[in-house]
Each structure stands twice: as structure tokens, then as C-alpha cells.
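Worksheet: the structure to be examined is printed underneath.
A single protein chain has been removed from this complex, and every other one stays in its place.
Moving on, here comes chain A:
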């Protein structure tokens, strides 16, 4: 990392960890914590979707993994008494594991065929949550306790959220940490050989195989990482809401994850993060349009895709004359 990037990263950390909480404290708009926590977590899920785009697959199924992740964490916490902090990685790993089983057959499909199957996945996840005994049907799982204390050898790393005067700040901090780690991992993937191989897959799978890349393995690997991100995002959401229902993540959420990526830009690691922020706030702002909210929103989206097909971040490219 060169100094300019390092500086940018430092400014970003300062902004999300210090300036934003200060600002919210000064204005007293604590509800902003909730909004920004959602943005951070949604952008974690979107990062996964972006990675599947990076191997050339349109993924409209991230909602399914968010739902599964949410349930895994909720069930483990409420029924087995496992610490939330342990269920977080477990939810991710569980999602990664099932995504391997699902991905092996479906990742052979390309283009619209893969996209359609992933779209169906979200619905399958919802129906499974309704039908399985362990998920408690339509009533869902409620009154999930707040995350407890996380400590190593008696040293408290994270205090019990119940003891915080404002658990919202706790969730906000936690979500932002997750987001930062997620995007660091993503950035590292993209800038290492792993990412170069993903690009080769995106551009030409046959040629990729002919230079010796195990394309089936790489596709499944990328999809598993993607689903891991979806799973931990879902687990966090369930914990914040202290509840999860079959309808907590639906097809519209899967579509939104994809739109965040499109809007931010498929060629930029930080595209999905920016896309999530813009779209989430954009939707809220459009509430002034009342019953026309969805209409205006859709119109603006279509317009943006026409004008900026490579995402909002492609604006930077043009300015620097790299386009």
C-alpha cells in the first residue's frame, strides 16, 4: 500500500469510528446509528455479491445466505446458549459450507441461467424457514438476547451489550469493524493472484482452464467467500433486531444487494460500499415523494445505469483520464 492509500484509509477509519459518533452525539440523532449500522452490514453482504460478479456470475441470492446466517446464529444463541461472538463466524462458515454444496452444480451455469437459480434460492430459504421445525415457522425466533461479553483469559475485549447505556453504539462499532475487515479482505483478494485468477475467469473461462486454472474450484471458492459474508451480515442483523423471521430477507433484499454493486461499480472494490450508502440513503430521502417513492427511485436507477454503466466510482476514472 502506498502512502496515499494508507492516508485515505486512515481518514476513513477516523471518520467512521470517531467523527460519525461525535456528529451523532452532537446532533442527538441516535436513530442515525441504526441507519448506518444497516448500511455497514448491507455493504458486507454486498461485498460478497461483488466477488461473485468478479468471477463473472450475477448473484441475486445473497438474501438466502443472510437469512440462513441469521437463523444459525439465532438458533445457536437461543437454543444452545452459545455466545453470539462464536455464532458469528459459525454462521458464516455454515453458509460457506452450504454454498459449496449448492455452488458445485449451479456454478456451471452462466449468465441469466445462474442468475435465475440464485433468485430462486432466496425463496427456497424463506420456504425452508417456514417449514423446518427448528426455525419455528412463521412465528420466527424472537427475544434473542443481546450479545454477551467477549473475553479472552479474563480480559474483556467487548463488554456485554446489555450493560451498555446505548447498545446501538456497540452495534454500530461492531458493524463498522466487520465492514472494514470485510473490505480489507476483499481488497487483498482482488490485488493478489487470487483476484487476478478471478478476473481471468470472468474474462474467459475456457482460456483460464487451458492455462491450468482449476476453474470449478476457484468458482466455488469465490462463491463460498461470498456466502460467508452474507452469513455474518445476516447473523448481525438478527442480533440487532433480536429476532428473525422467514420474511427477514426476501427476494427484494437479494435484488438490492445486487443493485448496490451495480450502482457503486463492478470494477471497484469499494463500489458496493458506496453503492449501499447511496442507495440506502437515497431511498430514505425519496420518502418526500410519498406514494411516488418507488417510481422516482426506479427512474433514477435506470437513468444512473444508462449514464454511468460502470457505476458511480467510474466518475473518478474520467477525472483522472484513465477511462
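Note that contacts are C-beta pairs under 8 Å (C-beta built on N, C-alpha and C of every residue); 3 or more make two chains touch, one makes a residue touch a chain; residues count from 1.
Keep this in mind: contacts and distances are computed from a predicted model.
From the set "ABC transporter ATP-binding protein", "TIGR03915 family putative DNA repair protein", "P-loop containing nucleoside triphosphate hydrolase" or "Cytochrome c peroxidase", the protein name that UniProt assigns to the chain left out of the figure is "ABC transporter ATP-binding protein". Among the residues A:7, A:207 or A:303, only A:207 touches the chain that is left out of the figure. In the complete assembly, the contact with the undisplayed chain comes from A:192, out of A:156, A:192 or A:298. Contact residues of chain A toward the unshown chain are 188-189, 192-194, 196-197, 199-200, 203-204, 206-207, 209-216, 221.
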